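First up is the structure itself, then whatever we jot down about it.
All protein chains of the complex are present and in place, except for one that has been dropped.
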Amino acid sequence: MKYLLGAACVCIFFVQTLQAADKNMPGISPAEDQKSFVEYFSKRFPSVPFQEFGNGIYALDEGQRAQWEEIEQFPPYEFAVDAGKALFETPFANGKSYGSCFENGGIGVRQDYPYFDSGSGQVKTLELAINECRENNGEKKLKYKKGDIAAISAYMAFTSRGELLNVKVPDEPAALAAYQDGMQFYYEKRGQLNFSCADCHVQNAGQNIRADSLSAALGHPTHFPVYRSKWGELGTLHRRFGGCNKNVRATPLDAQSESYRNLEYFLSYMSNGLEINGPGARK
Amino acid sequence: MINKHKKITNNCLIVTVFMTAWLGLCGSAFAQGENMESSYKQTLGLALQANEKVMVLEHQWTTVPVLLKQAEDAAGEKDFARANEFAAEALKHAELGIEQAEQQGQRWVNAVPR
Amino acid sequence: MKRRHFVSLLSTALVAMAVLPKLAMAWPKAFSETTTKGVIAQLFPGLKTASSDLVTLKAPAIAENGAVVPVSVSTELADVTNISILVNENPNPLAASFDMTPASIPEVSTRLKMGKTTMVTVLVAAGGKLYSVEQEVKVTIGGCGG
Partner (left out) sequence: MANQIKIRAKQKDGIATVKCLISHIMETGTRRDSKTGDIVPAHFIEEVTLKHNGKVVMTANWGPAVSKDPYLSFKFKGAASGDSVTISWIDNKGESQSVEDTIK
């Protein structure tokens, strides 16, 4: 009986998802979405090689690229990577450490995040997994936007440099729903300025907004966490989401809220195949 | 003839509007104080309600909490006319956020590159 | 003997610096000057600047963030004793001053803060003379965030 109910729930959910999709588009196909997404940017910027998109605005603007290369000579995030390594290797009170929670001891795994966890029916980001690891080992959760969690995430990204982003959307309704939810968030206009993420980073990528230039959506998640000169420190992707939302005068959501995790899921899937190059240095 | 008729109607309209406005002004002047406070409270209630809804929709504008705070501050200083203005503005921005959410729930697909 | 004397003097100076940082006064007054002229008068009293092709200043035409502007200076001049970098529009223009030794190669890179669009002036003291080059760096406000 339980199983029947469960199956019925899944069916209803599935039908609902399909209906929602039906109204708008032929069906949910992440693979096709990604193909169009990449094609869109390669047409817009024919001289930019695919892997270059992981470098954000520096793939599109020479003047800024020169400054970035200068900063990459000795990037300020190196201190954070060292700090992250030390934190990562320090055992918890129970004697275990972060490595015990991840595949391959947590080394070179950044490219597999975020993933859809069928058990909990949720998108798991790397930062969420780091905190779950802490909780499972009797430690307190870390704050999500900066500080220790950003440093640990930076170290894990650093050990994964060169690996290709490999986010999967399994063919199950809940995963597809999470993907589509993230996609909707990306294309929906919000805030008093009535801008969507895509308005700036898809339609107007490479253009100027006031005195600043807009980077392309393709490649956005590959280099996080980033050391932003504006912050003067390291911050996570969700911190940046919040900043972008605020810029269009929309109230930012909590870091690691379901919507932001779904957003990261969609955005990362779009950048599949690009190299992990985090942590990054950005203006 | 027709034109003239229209003109008269227009004049009538204008007079009526003026009369109403004048009456309204007098009324508000007499009834100020408690009336203003209760209408502020009413507007604030509506604004808070709309704000709750827009937050659930995750479409709150950053202006809303600011306006609500300004309304409460003005009310704290017993300036209920100003408080009411801020609350009304907050209500408007919350409602626009709701409308934006509903509209975008349909339209976002059109922005996807195909 | 002479050298030894020098070394002992130097170490005394170092000890003094370590124990009494206030007394060291290693930090030139020129950093408190509010004009480029004032800085030059403090750092190189009596010297007049001449522009030189032999000094290269590398700085971005448009800074992507005024908080972190990469600046590099190199020169083919001989006997360089000091390279100083000034951000003319900053409240105190002098940003950094590098004292060279005979072992130095006159080539430095660093990152500076610039409050607004400004000329950047590089002063090179070499062989008892003072040379300078200038370049404008545009500093814009940030994106939508202002």
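Labels for the chains are A, B and C, by order of writing; each one numbers its residues from 1.
The rule we apply is simple: contacts are C-beta pairs under 8 Å (C-beta built on N, C-alpha and C of every residue); 3 or more make two chains touch, one makes a residue touch a chain.
Quick caveat, the model's predicted, so the values are computed rather than measured.
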item	value
Displayed chains contacted by the hidden chain, counting the whole assembly	A, C
Given A:76, A:121 or A:206, the one touching the chain that is not displayed	A:76
Chain not shown: contacting residue from C:47, C:62 or C:108	C:108
Residues in chain C touching the chain absent from view	10, 17-18, 21-22, 24, 26-28, 31, 67-69, 72, 87, 90-92, 94-101, 103-105, 107-114
Positions on chain A where the hidden chain makes contact	71, 73-74, 76, 78-80, 82-83, 232
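Quick note on the criterion: only the chains that are shown with their structure count from here on.
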item	value
Topology of the chain contact graph, where touching chains are joined (line, ring, star, complete, other)	line
Whole-Å gap separating chain B and chain C, where each centre is the average of the chain's CA atoms	59
Sites on chain B at which at least two other chains make contact	none
Chain A, residues touching no fewer than two other chains	246
Chain C partner contacts - residues on chain A that touch it in the complex	63-64, 66-68, 70-71, 73, 193, 209-212, 229-230, 232, 243, 246-248, 283
Chain A partner contacts - residues on chain B that touch it in the complex	55, 58-65, 93, 100-101, 104-106, 108-109, 111-114
In the complex, chain C residues that touch chain A	60-65, 67-70, 72, 109, 111, 140-145
